[in-house]
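Every protein chain except one is present and positioned as in the full complex.
Then we have chain A:
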Amino acid sequence: METRQIGRPLTRNEDPRLLTGRALFVDDVELPGMLHAAFLRSPHARAAIRSIDTDAAKARAGVVAVITAEDLGEYWQPGPLLVPPPPIKGMVFRQRCQVPLAKGEVRHVGEPVVMVVAESRYVAEDAVGDIVVEYEPLPPVIGLEAALSSDSPRVHADLPDNIAADVHQAKGDYAAARAKAAHLIRRRFTYDRGASNPMETRGIVAQWDHKAEKLTVWDTTQAPVFIRNGLAAMLGLSERQVRVVAPFIGGGFGPKMMMFYPEEVLVPWMALRLDRPVKWIEDRLEHFTATTQERSQVHDCELALDARGKILGVRDDFLMDTGAYNPYGLTVPLNSQCTLLNCYDVPAYDSRFRAIYTNRTLVTPYRGAGRQHGIFVMERMLDAAARELGLDRAEIRRRNLIPADAFPYHNELIYQDFAPLTYDSGNYAPILDKALHAIGYAEFAAEKAKARAEGRHLGLGVVCYVEGTGIGPYEGAKVRVQASGKVTLATGVGTQGQGHFTSFAQVVAEQLGVDVRDVEVTTGDTDVFDWGAGTFASRGAVVTGSAAHGAAVEVRTKILKTAAEHFECAEADLVLADGAVSIAGVPENRITLGELARLANPMRGAVKPGTVPGLEATSYFGPQMGATAAGAHAMVIEIDAQTMRPTILRYVVVHDCGTVLNPLILSGQIQGGVAQGIGNAFFEELVWTDDGQLLNASLADYLLPTALDVPRMDVLHTETPSPLNPLGTKGAGEGGAIPVGALFAQAIEDALDLPARGIEVSEIPLSPSRLWEICNPSG
């Protein structure tokens, strides 16, 4: 057997269960006597609620309960501020969090107003149709700039305006940089963002067992431990009385990290009150307005360069739509603000953003979480600068990359994790070179000219990005050797398809000399492990992986100690491999891990003072700050210059996330990310009317890329280990999605020679229709 497990391209331990339909998802939970919930949701972006008549709904056969905000009494509370803002000097931050059921006023289409619980979902939906709500529609706040005008209506009447936050951060002296600049480039960009649309929508099942006095909640959350703690507090139960299980989940991407969704507050409360299990599964229609999204930023940016194209400084001012409430604090705009600096040496930076309340669905992080907005701005600015200076676009990037000997590199800003924005390690030039080589950059001009002679329009794009990953606070892991010799690993994070059952198993198997298939991983069950934060910000491999590593190292020590006592020899003479310990050079002197586990848990004699029974250890890991991954994407597209339909011909990803735990899983993460990036750049767009109605709230009209729309890609790696954790790894969950918008814009400009026609692409998403309008402003 291989002794090294880390770095092996192993197929996933969880796949047999997933592929044969034996994995438990929330909607698979069927309980005797189970009731079903449905919600009446606001049809208006903004309206006053004048009256609610639920009599007919209550009278319908099969209806068990109909609940409005009034009925919740003391239980009606705005949700908690999930992520408080970091201590940035002079900033304005005004918190307004979502409520379980709207009271007095509705603030976005899809906001829940009444909850119905019935014997079936069918009856529950029929009863929703029986409810009469008298609304007085009010003018909504939709456009970002309009929201700032003094006569704009206000999303929250108790605030002086629609500003949710106003934050200024700076590095160096931008005014001085500007004064000595040979070139100043100024541009405006808009970047719209869609919905994550995981294959599995949200869902929750709650069951109160009055004999055990225990509440069990199955929830599609990315953060089961927080949900457990929060529910116990809200419901007045002890934490031991609440078990939250986040079983297999069909995609999270960030929005399932939001806490607490109204349904998460209401379904368990109902189960307790009715003493019957209650299920609510979000349907796709609900998902489009009731699950958080991420979108709309408008940037005004200025780039100061010297005569050689070296960046002297950047000034950026942006507006960001935070939706009707902001429970996620400043995570998204801070990511945009910090990530804009990208992989470049920027001596001076002056950045301000204002987060704006609007009467649209809440904005919280979705894969990339605002990073793509920052990357788009910087990469587009460099493309414009390259043209103005007559420089090659790869060359201007190369001249500005942070040099390999400059790490750790300090950006002097505060990042979303409250730590200073410092890049731990990196070696960027080889990434760019590898991408250029793989896409055929040097030969492309000839390829393009040849195609053009045949009437075909080819374009190339190449962009760089960084990805802040692996942030705190901490995660934990418990590793145990069972009497069977198999190993268990438990952790608090939830899992939504990332391959945790395999990559964490590899980390443990590496230390314990067992087969990766013999490590059984449990995630997201608070009865098994109940410390930790959750799965978000590309942190699982880094933070949980490091905790698993720490616990496995401790168990390894215990194994060797127990075996040394058994063999009455020195630990140094022992070999741990193939699920057993033997004496070096005497392989027949061998004891299996199962036997050692039994020795460590004796039925007679005593466990020595100061030691604990069993081959078990629990370890926690909290990184001092995030680890910064980096990469470059390059692609060649062909575009039909008449219909504006692009076809991706080649796609290259070069990614550096430090130590690679499992290259197959990593490749899957990157390809999935690129697929979502392509959706974001080209297919997906939430189309709202001026009065806040979403026009395309179905998968027939909101276009996700399909297998036919995502190209095969060349995924290459460089490995620059992080010094911040024992594995040397960095996160890889979001990198695939981050640079795709900037890449599309550049490749399309190139294919259609737009700059020569005085046209630039400064917005995302880019439908063929929109692109045609940009190219034909007079229609």
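The working rule: contacts are C-beta pairs under 8 Å (C-beta built on N, C-alpha and C of every residue); 3 or more make two chains touch, one makes a residue touch a chain; residues count from 1.
The rule we apply is simple: contacts and distances are computed from a predicted model.
Colleague: Choose one: "Heme chaperone HemW", "Elongation factor 4", "Cytochrome c oxidase subunit 3" or "Molybdopterin dehydrogenase". The correct choice is the protein name in UniProt for the chain not shown.
Modeller: Of "Heme chaperone HemW", "Elongation factor 4", "Cytochrome c oxidase subunit 3" or "Molybdopterin dehydrogenase", the absent chain's UniProt record names it "Molybdopterin dehydrogenase".
Colleague: In the full complex, which of A:Val92, A:Leu285, A:Ala445 or A:Ala577 touches the chain missing from this view?
Modeller: A:Leu285
Colleague: At which residues does chain A meet the chain that is not included here?
Modeller: Those residues of chain A that touch the unshown chain are 121-122, 125-126, 129, 283-285, 642-643, 645, 683, 685, 687, 695-696, 698, 700-701, 703, 705-706, 708-709, 767-769, 772-773, 776, 779.
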